[in-house]
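Below: the structure, in structure tokens.
Left out: one protein chain. Kept in place: all the others.
Then we have chain A:
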Amino acid sequence: MASAETKREERRRKILQNSEDRMRKLLGQTGKDTEKALNIPPESELSLNKSKTTITSDSEQNDINQALKSSINNTAADVLSESKKDSTIFNSPSFKDEIDKTVVKDKKTLGTGIEHPVTQKTDQLNKDDIQRMLDVMRLGLVVLLAVVVRWILSFGFGIIFLQSMFVPFIITEIVFYAFHHMNNQEIILRPKGSLLSGALVLCGIKPELIATYNQIMGYMNAIVEDFATYLFAFLICNIFMGREVK
């Protein structure tokens, strides 16, 4: 009976200890603040709290108090020693990143584990802004390139040894989308229609495969749009620069 109670008490202590350790990690507290943060009551209080525990014998109470105190001291000592020995670990960027991620995640979840809808909406708005900025940048780049290429071709010069308007376009697209793929992977380019992907989902195709398909179609759609815009800008420039072969 007593051993079951001690085990219960030990388990309770461990659970509390874990939650306190997590809080300390989040708040970045070291060993000196440990005892304050833990709000450890003095020994007399612990021994007097008989009504809160089911332990009856004094010796067992003392044992538990000793065990508690020693484990807490050990933890504090461990933290202190770790902080002294491996202060670089706590100062390392990867550790800080991890804490930042945990703090950010906890902020988002507000400690409930469920992501707050307001933060989800904010993330979506930010992604939409980035998507829009990307669209405008693509458009600007393509139009500027068309104007420059048309101007160079009007002098009879070629670009990369060829008098072709599409070679600079192909190179620019490869560079742009390679950069986008490496750095902005979370920003998925919009595919034209979702009917086919919806049909594929119903046919039981794997979601990862459909995501890859959507990504590829997004890129293809973007490239075709850029091609059309480039050709349009080139021909409109041609109208103003006035060159026609009869």
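Basically, a contact is a pair of C-beta atoms (placed from the backbone, for glycine too) under 8 Å apart; a residue touches a chain by one contact, two chains touch by 3 or more; residues count from 1.
Note that in this section contacts and distances are computed from a predicted model.
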Among "Protein transport protein SEC23", "Biosis of lysosomal organelles complex 1 subunit 5", "Guided entry of tail-anchored proteins factor 1" or "T-complex protein 1 subunit epsilon", the UniProt name of the subunit that does not appear here: "Guided entry of tail-anchored proteins factor 1"
Which of A:Val136, A:Ile174, A:Val201 or A:Ile216 contacts the chain that the document leaves out: A:Val136
Contact footprint on chain A, counting only the chain that is left out: 132, 135-136, 139, 153, 162-166, 224-225, 228-229, 231-232, 235, 238-239, 243-246
